[in-house]
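Let's look at chain A:
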Amino acid sequence: MVPISYHLILSGILFTIGVTGVLLRRNIIIIFMAIELMLNAVNLSFVALARHFGNMDGQIIVFFVMSVAAAEVAVGLAIILLVFRGRETVNADELNLMRW
Partner candidate 1 sequence: MVSLIVFIPLLTAFFLLTLNKNAGELIRRTAFGASLLTFFISLGLFTGFDSETAAFQFVERYAWIREFRIEYSVGVDGISLFLVLLTTFLSPLVILSTWSSVKHRVREYLFFFLILETGMIGTFVAVDVFLFYVFWEVMLIPMYFLIGVWGGERRIYAALKFLLYTMVGSLLMLVAILYLASLHHTQYGTLTFDLLRLYTLEIPVNAQMWLFAAFALSFAIKVPLFPFHTWLPDAHVEAPTGGSVILAGVLLKMGTYGFLRFALPLFPDAAHAAAPLIMALSVVGIVYGALVALVQPDMKKLIAYSSVSHLGFVMLGLFAFNIQGVEGALYQMLGHGLSTGALFLLVGVVYERRHTRLISEYGGLWKQLPLFASVFLITMLSSIGLPGLNGFVGEFLILLGTFQANTLVGAVAVSGVVLGAVYMLRLYQRVVFGPLMQPENANLTDLSRRELAIFVPLIALMLLMGLYPKPFLSRMEKSVEATLARIHKEAAPSTHAMADLTRSRPVLSESVTSE
Partner candidate 2 sequence: MDMTLPAVNWLSVLPTLLLSATGMLALFWDIWIKDDERSLLGWLSLTGIAVTALCSWLLWGQNDVVSFSGMFALDAYALFFNLVFCLVAGLTVLMSLSYLETAEIRHGEYYALILFATVGMTVMAAATDLIFIFLGLETMSIAVYVLAGIWRQHLTSHEAALKYFLLGAFASGFLLYGIALIYGATGSVQLGPIAEHVGTQGSSPLLLLGMGLLIVGFGFKVAAVPFHVWTPDVYQGSPTTVTAFMAVGVKAAAFAAFARIFLHTLGAVHADWQGILWVVAALTMTVGNVTALVQHNIKRMLAYSSIAHAGYLLVAMVAGSDVGGAALLYYLVAYGLMNLGAFGVMVAVGRRGEPHEELDDYAGLGFRYPALGMAMTVFMLSLTGVPPLVGFTGKFYIFSAAVQAGYLWLAVIGALNSVVSAYYYIRVVVNMYMREGGAIVELPSLRSALGVAILIAAIGTVLMGVFPSASMSLAGASFLSLG
């Protein structure tokens, strides 16, 4: 059997890939997708831990996380649309009206 730490480390790697994506990409939609990747990495942890502890809490949490992700996506994409309409861009580098 694979020890729990394998799952957790895999989850950590995926999470970091998500984080790196957020830092790396300029397109805010991809940034957003990277965030989704982070959430999924966490989900992996939850599911693995649920299996490890043998209680359902982890799985139920994943259920809630999915709802949250859905809500975030709805609002997030609406915001991206809003911004795109105003600025004609989804490049994060160009969205700096306010600074300093």
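By our rule, contacts are C-beta pairs under 8 Å (C-beta built on N, C-alpha and C of every residue); 3 or more make two chains touch, one makes a residue touch a chain; residues count from 1.
Here is how the candidates were picked: all candidates are chains of the complex that A comes from, given by their letters.
For clarity, every value in this text was computed on a predicted model and none was experimentally measured.
Chain contacts in this complex place chain A in touch with candidate 2, from the set 1 or 2. Chain A meets candidate 2 in the complex at residues 4, 8, 11, 15, 18-19, 22, 28, 31-32, 35, 38-39, 41-42, 45-46, 49, 52-53, 55, 57-58, 60-61, 64-65, 68, 71-72, 75-76, 78-80, 82-83, 86-87, 95-99.
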